[in-house]
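First the structure, then my questions, so here it is.
All protein chains but one are shown at their positions in the complex.
On to chain A.
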């Protein structure tokens, strides 16, 4: 489960989400799923043939890197959905009902990859800003060179 700060300020490009918190509580999730489905259908992206992950803002370095990691088939399908969706938007139309995205088709194909990239960046940051305790110990143990000189005289 992500930390509270992540839930409030967001997980990199994925934005804030309390979904993991809800998912840990089965009773709450059962109740919440209704609202979640209601929201997804009302949002209108399924009627234009998009998947939920197509809506993630892609103009960030992390998402760009994640997009590079898609398989060729996934990348092709994504572009196809975008072109089809833009056509529908321009015509102010919806797809015929049999072409709407079903909840089963609405797979999070990009989110795990974005999470992977974000985790890698976090790991790098952690290594970049680490402290080496041995070095600190040595520094603390080191005698002051000036006091040593005083001792000699």
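The rule is simple: a contact is a pair of C-beta atoms (placed from the backbone, for glycine too) under 8 Å apart; a residue touches a chain by one contact, two chains touch by 3 or more; residues count from 1.
Just so it is clear, contacts and distances are computed from a predicted model.
Between the names "ER membrane protein complex subunit 3", "Gamma-secretase subunit PEN-2", "Cytochrome b-c1 complex subunit 2, mitochondrial" or "tRNA (carboxymethyluridine(34)-5-O)-methyltransferase", the one given in UniProt for the chain missing from this structure view is "Cytochrome b-c1 complex subunit 2, mitochondrial".
The missing chain lies against chain A, touching residues 68-69, 120, 123-124, 126-127, 130-135.
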